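Sharing a structure here in structure tokens format.
The complex appears here without one of its protein chains, the remainder shown in place.
All chains are identified by letter, namely A and B, in their written order; residue positions are counted from 1 within each chain.
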Amino acid sequence: MENLLSFWRKGSVRSLTYQWGLVVVIICGMFWVYDIATTNMARLGLKTGFDFLTDEAGFPISPALIDYSPRSTYIEAMIVTLLNTIFLSLIAIILATILGFFIAMFKLSPNLLLRKFGNGYVEVFRNVPLLLQLFFWYFAALKMLPMKRSSISFFDVAFLNIEGFFIPLPVLEGGAEFVAWALLIATLISAIIWAWAKHRQKNTGQPFPSLILGAGLIILLPLLVAWALDFPVTWEVPKFGRFNFKGGTALEPEFTAMVFGLTLYNAAFVGEIIRAGIQSVDKGQKEAAGSIGFTNMQTYSQVIVPQAMRFIIPPVTNQYLSLAKSTALAGAIGYADFFWAMDGAIAPQTGQVMELQAITLAGYLGISLFIAMLMAIYNHMTRIPER
Amino acid sequence: MEPILAPFKMPQPAPYQSKGLLGWLRANFFSSWFNSLITLLLVYIIFNLANFLIHWAFINAVWFGDSAKSCPNSNGACWAFVTDRWHLFVYGLYPNELYWRVNIVYVLAALTIISFLYSYGRWTKYFRITMVIIFPITAYIFLVGDTFDLKYVAPEEFGGLLLTLVIASIAILGSIPLGLILALGRTSELKVISKVCTYFIEFWRGVPHIVIIVMFVALLPIFIPDGAGIDVVVRAFIAFAAFNSAYMAEVFRGGLQSIPIGQFEASRAIGMSYWKMMGYIILPQAIRNSIPALMNTCIMIFKETTIVMLIGFSDLLGIIQLSLESSDWVGPPHIFSSAYVFAALIYFSFTFGMSKYSLRLENRSNVDY
Partner (left out) sequence: MSEKPVILFDKVNKWFGDFHVLRDIDLKVAKGERIVICGPSGSGKSTMIRCINRLEEHQQGTIVVDGVELTDDLKHIDHIRSEVGMVFQSFNLFPHMTVLDNLVIGQHLVRRMPKMEAEEVAMTYLERVKITDQAGKYPGQLSGGQQQRVAIARSLCMKPKIMLFDEVTSALDPEMVKEVLDVMIDLAEEGMTMLVVTHEMGFARTVADRVMFMDEGQIIEENTPDDFFDNPASERAQNFIGQVLHHL
């Protein structure tokens, strides 16, 4: 008895028992659940198996970035909607970051009104649920746009109305490849100039306005080539026929509403994160940079922003992740995203909830893991060695 | 050397340009050309915005009516929609004659909130603990009924603000203890427990919440022996508590990690066991440190209740949307926008109130010790 008790009191024995105990419980639990599941499924008469994936989908999807028709398979439906989700997320992430940056600048501005405006923006857009904001854009705001006949016209080349934003599509004629080549060459030359300028500055200390020069080149060179070749790139401008627009392409209101809603909502969070990150940098850094004679620009680009990024990147990545997940709400306003396809379109047709759930989970987990991996790489690359 | 002495001078008041109203104005609004320009532009914008809002929300608004025809003009808000249907928004589909039960619960809820808002001297602690205990119990009894001669009301008939508050409350109350346990598990020194908890937490955080809710609603009948018997709404409650526990776990983990390691070492040095150390020393401090992030998560949960709309439940937003599409009220978009503004105001008052309370807690607990 004595020996047994002292054996149990050993820390290692206890910890091993708990851990192995947990493993055993989990495995048993999995078996038990599997057993119940199969019994229930047999009882409810649910099919299993993944063969349904190659069946015909039978429903349309719009927008579709790759070829799709109701005769395509379920797998293709899943891929198209997954692409829609990713595309929407990317656009919203970029726009929300840009807008969030401006909101952060407002909140850091010396102007009191601008600061209050920034604060107000964040309070309003952070505190109202995202779904409500999406509904507002889709059912209220965008529905107040005029009918097709009386579209709001932008210089007679783009038209905004209740059925979407009709924009021109570029049409590539004969000499168009040359313009594309010109763009490519201009970009290359700009990159070379930038590298050369950096090298030169390193060796002589003289700065060179490579950014402005590069930007100018990228814009002007293709334009020059296009002019020389008599503008081989034309635009197919939407023209209103009897009932509809011909030519060009249209951004659907579902997509527009999602972009508006996601951007404005997430910009509030991103703006707050950026502002907090910049303010987290020690005040002394700004003073030290000033005391060596750095201009404001140099202080921000060399000292403050690199340090602020450390505070900004982790929470902002979280926010991007949350944005990507919130695209699942798109089905509520009719945008064809991945979740809508899985739950709203395919599930009612095939009834194979288990498999569909598994694929849905895998899809979103994949996106999350990808973003988390990117952040881990960034963290590793920018770590500062400490004692 | 002979010392150079200066006679002592009294402090002078600051010159008027650098302090007081003028100084404040100059610093905040007109500190540079660019700044002044922006000030003028913003004043112009704000003035026009205020003008528009006052006209839209008050002067041109329609306050009473019973159908979409009551609001033909789009230059004024259609508050008639709200005044006509407000009982649906507040009570959902709860039977009319039993509203008094919901009212009692609302009053008790208000009392509970008030008990936490102010200090009442010696009795504060007892007041709060009493409310926290009796409120959930009486709420359940009165809302669902089926005891004490009260008629049974199925959770499916909850709706509107009632359903929103019930989901939020159950989600918060359910996820906090679960989250605490998960956080302790994740920070445990036992590798297996730590890894299992980590994967568990990251799983819930990696998937959209609506997917999880659909998963629970659809799959619970398959995985639980009598799963089909559980009310659909209850399945949603369980789902909410489950995935929010992952966020709560992260909040508590942050709180735990903010405790200096010296606290752990001192407790162990006295000879405390793991659970004694946690219970008496670590957790009280960790929970206090977690309060700001905790409130943030509560706000997030409250806003998230809207997603139950996608599975057909009529929370506040859901029932508003249903009413907007009902035959009486279906109409031009400005009615929709009035309704959404109203909904936004309701949500905003709750979430804004919560964040202000959270700020107050933070400031107070900074002074405490």
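One rule holds in what follows: a residue touches a chain if its C-beta (ideal position, glycine included) is under 8 Å from a C-beta of that chain, and two chains touch if they have at least 3 such contacts.
Fair warning: this is a prediction, and the values are worked out from it, not measured in the lab.
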Chain not shown: contacting residue from A:71, A:202 or A:380: A:202
Candidates A:39, A:150, A:244 or A:295 - the one touching the absent chain: A:295
Among A:29, A:146, A:306 or A:366, the residue in touch with the chain that has been omitted: A:306
Sites on chain B contacted by the missing partner chain, in the whole complex: 1-6, 8-9, 11-15, 18-19
Touch residues of chain A, complete complex, unshown partner: 201-207, 282, 284-285, 287-295, 298, 302-303, 306-307, 384-387
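Note that only the chains that are shown with their structure count from here on.
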Rounded Å distance, chain A centre to chain B centre (Cα mean): 26
Of all residues in chain B, those that touch chain A in their complex: 27-29, 31-32, 35, 38-39, 42-43, 46, 74, 189-193, 196, 203, 205-211, 214-215, 218-219, 221-225, 227, 299, 303-307, 309-310, 317, 321, 324, 333-334, 336-337, 340, 343-344, 347-348, 351-352, 355
For the chain A and chain B complex, residues of the former touching the latter: 15, 18-20, 22-23, 26, 33, 36-37, 40-41, 44, 46, 109-114, 117, 123-124, 126-132, 135-136, 139-141, 143-144, 321, 325-329, 331-332, 339, 343, 347, 353-354, 357, 360-361, 364-365, 368-369, 372
